[in-house]
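Removed: one protein chain of the complex. Kept in place: all other protein chains.
Up next, chain A:
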């Protein structure tokens, strides 16, 4: 993976708390055996009207022409709650999102996003209010994210965000987490040699 430095682009608002992984990618689309092709079914039950035709629901914000090509999602607390399915970040990334800005994230989703170079950013509700107001008023108000300086900018608005140093480092460098761990083979073997026999 190549790593993330800056992300800029259109931001789409999904102004709702507790968006769970069943909404992000419903279960009927989890039968794949590859990591790709999930974007078409992202937010399926909200995005498409009932029926097999996949007719876009005009009331769903992501179907609004002005948010076409959005690469940043603006949402609220506890985003990604529910199942551990990594299909959720796969679907978001496949659709074209590169960053999710929310009030808070569910733990497993957060980790899965980091592992897929999808940048999860926590801002407070007041800051997200301002960003949503901004992009609703003018979708051309691009959001600019600078990972090295941990800043989100949208015209005159500018907010700092927190991210754990090891997460930041992995995102910046696009590191292969497994490769890093396998370099510790001696330590893993030493631990294994001392495990109780009954395990």
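Throughout what follows, a contact is a pair of C-beta atoms (placed from the backbone, for glycine too) under 8 Å apart; a residue touches a chain by one contact, two chains touch by 3 or more; residues count from 1.
The rule is simple: contacts and distances are computed from a predicted model.
Its record in UniProt calls the unshown chain "3-isopropylmalate dehydratase large subunit", which is the match among "ABC superfamily ATP binding cassette transporter, ABC protein", "Tricarboxylic transport membrane protein", "3-isopropylmalate dehydratase large subunit" or "Lipoprotein". Of A:3, A:32 or A:56, it is A:32 that touches the chain left out of the display. Within the complete assembly, A:112 is the residue of A:10, A:41 or A:112 that touches the hidden chain. In the full complex, chain A makes contact with the omitted chain through residues 16-18, 20, 22-23, 26-28, 30-35, 45, 50, 76-78, 81-86, 89, 104, 106-108, 111-112, 115-116, 125, 164-166, 169, 177-182, 184, 187-188, 191-192, 195-199.
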